[in-house]
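These notes are about the structure you will find just below.
Removed from the display is one protein chain of the complex; every other protein chain stays in position.
What follows is chain A.
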Amino acid sequence: MSLPVLAARDIHKSYGRGATRFDALKGVSLDIQQGESIAIVGKSGSGKSTLMHLLALLDNPSTGSVELSGRDASGLSGRVVNQTRNETFGFVFQQFFLTPNTSVLDNVTLPLQIAGVGGAERKRRGMAVLEQLDLADKARNKATDLSGGQKQRVVIARALVNNPSVIFADEPTGNLDSATGTVVEDILFSLQREKGITLIIVTHDEDLAARCDRRVYIRDGLITDSLHAVPATPAAASTVSEVRA
């Protein structure tokens, strides 16, 4: 198999120390290939978000290592890590994190602004991605004035604007009704198919997980199961759609 774009090597993560010490991850190993979609599934508090943050280089594991295209991330300088998060990764967090009193366009182009892209170019790329998500007419509105579903699409637009090769999405449909949720899911999966983006989705929604190439089950900080979906014909999909990894 080719070199995984991201890999976890026996990572442990514990919070606090002494009596209040809590082990959120207790030895997780995982390989993620370029272009695949992977669902991290588990109960609340099982350590899904923690794992995602570690894979996204937002935090350092207590022991073990995260590898970025085969290189140990702990050896990378802060500048390289920042640049990777800015240019290679796109984020959809569990909450919207939209800046209040700031226009939708400015919210969406935040990663470009951080990258130092000039105003005109920023606007062009921001409008292009808003167009893609049917939000062009809301570009001038304040981000906080939108509906929940619209906000979620803005958040996805923000994750896409810098053309990332990996998108991390923490409960991307958690706040949405099922119809809107499906729309958002469709957008994500079509991007994965069309642009070959790697999709890492944290969810406890089985239906969403089922649409991913792979499902990783996590419980109490350990991976309990990993299922590959068969790239099946529509007929076979409903019957024997899963094989043990």
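One rule holds in what follows: a contact is a pair of C-beta atoms (placed from the backbone, for glycine too) under 8 Å apart; a residue touches a chain by one contact, two chains touch by 3 or more; residues count from 1.
What we mean here is this: contacts and distances are computed from a predicted model.
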item: Protein that the absent chain corresponds to, by UniProt name, given "3-isopropylmalate dehydratase small subunit", "Dihydroorotase", "ABC transporter permease" or "Acyl carrier protein"; value: "ABC transporter permease"
item: Hidden partner chain, residues of chain A it touches; value: 53, 56, 58-59, 78-79, 82-87, 91, 93, 95, 97, 99, 101, 110-111, 113-116, 118-119
